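Just one protein chain is left out here, and the rest sit where they should.
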Amino acid sequence: MRPDPQVQNGTGSHDHGTGPHEHAVDEVPHTHPDPGVDPHAPLTSPVPGTTRPVRVGIGGPVGSGKTALVAALCRALGDELRLAVVTNDIYTTEDADFLLRNGVLPADRIRAVETGCCPHTAIRDDISANLDAVEDLEVSLGPLDLVLVESGGDNLTATFSRGLVDHQIFVVDVAGGDKVPRKGGPGVTSADLLVINKTDLAPLVGADLSVMARDSAARRGDLPTVFLSLVDDPVAGMVADWVRGLLPARTDRRGGPAKLVP
Amino acid sequence: MTGLATLLVLADGRLPAGGHAHSGGLEAAVSSGRLRDLAGLSGFLRGRLATTGRITAAFAAAACVAARTVRAADADADADADAGHDDALDRHRLDALDEGLDARTPSPALRRASRVQGRALLRAGRAIWSVDPAQRDRHHPVALGIVAAAAGLPPAEAAVAGAYGTVSGPASAAVRLLGLDPYGVHSLLAELAGECDRLAALAAARAGDPIDLLPADSAPLLEIGAEVHANWEVRLFAS
């Protein structure tokens, strides 16, 4: 919900030194503690007069089902929301085809970001390439409601910077063993939503879902956890509902007002 | 008032300015089989420093001089609206330096990579120092000069950050891509430090030269490799 001081002041006359600057009408007027520093920079909307889309990060270990979840969300939300995807996955045309075929997401709504062998750096320590990609999508596609950012597969400690996303989903799978939630790590403990995926495989790998539920509750306190099998639920219904709940209420959106998962 | 620590902030590989995703041509060199080991990396870094590094240092210093003048003029204009300080020449100089880098970068892939990194650096500069918000789309060396000026650094320090960055980026990529011994790799960087300083001093001394007279040393295989790399279906580094 922030105007872009940089775009609005293309002449370079923006003056942080002498007083409060302009904000959108619905924003509480304020000054910034440090003149000359633009605290809004990472969270600006490149299209003046529009609101910035909600950005949701999807992280988690290699192969846990992040791309499959992105595809499911595209399937579930693609018709009702203006949606775009940034992927930090090592991006192949197979991935694009996958999203195209399964997610009904046109190629111009997907941007790939190279992470230089360091997926967590790109989503946490140096988010510039991802911010560039998000802004590029916003500029080329016009106003968006939601941008999904898929991280490259990494380890349990990799989480998104708050400068890049507003909310994050951490995806683990049962095939990694039912010990994973107990191990904790910032992804499991602090993600806004923990998805434990591939529950259909639990009997095959001898994973005890009740143990996983208990451990994640212990680790996460009040933060929600969802058990999912994308094989059984190809539109990831619970996760899609959770995402809907993140968006500002809009009456013109198909599917009606958002409802929260319990 | 700034000191050496400000230079460390600007030259730090962890500055969130997108550098980690660029290998400076190293990924292409590795995949074509031209670079396999520490000895290969040594030759690669020397060649890159003598070409891209020399140009980066020269243009960062020149842009820093121009950006400092523009900032001083802006400050004057703020202090006294009637001062009528004409800084159009220096703004034009920044545009001309940008064109000068276009002319020194025949590879479209390298031009894109340089602008992407320039944009990322300016983004960081806006958030960290008071970089003019109108400066958005610049080649990386020009962006470096602008950001250094905003951080209060002199042209020679903009130049040394530029020269060092052209080798530290690929060196770090080599550690990640080839699993080279990090001590060996950093020994190479330490060996090249003197040359970085020398190039920076030259760059600062010639920062006011006409643009066609600034360094233009080219590395054919960096240009060719960048085009090949940009055509790959899958790559780990953006350039």
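Here the chain labels run A and B in written order, and each chain numbers its own residues starting at 1.
Here is the rule we use: contacts are C-beta pairs under 8 Å (C-beta built on N, C-alpha and C of every residue); 3 or more make two chains touch, one makes a residue touch a chain.
Keep this in mind: contacts and distances are computed from a predicted model.
Comparing "Tryptophan synthase alpha chain", "Response regulator", "DNA repair protein RecO" or "Urease accessory protein UreD" against the UniProt entry of the hidden chain yields the protein name "Urease accessory protein UreD". Listed by label, the shown chains that the missing chain touches in the whole complex are B.
Within chain B, the residues in touch with the undisplayed chain are 25, 27-35, 40, 42-51, 99-100, 102-109, 111, 177-179, 195, 211-212, 215-225, 227-228, 230-236.
The working rule: only the chains that are shown with their structure count from here on.
Chain A and chain B have CA centres that are 32 Å apart.
Interface residues of chain B, counted against chain A in their complex, comprise 14-23, 74, 78, 116, 119-120, 123-124, 126-130, 132-136, 173, 176-177, 233-238. Here chain A touches chain B in the complex through residues 5-6, 9-12, 14-18, 36-39, 41-42, 90-93, 113-118, 121-122, 125-129, 131-132, going by the rule given at the top.
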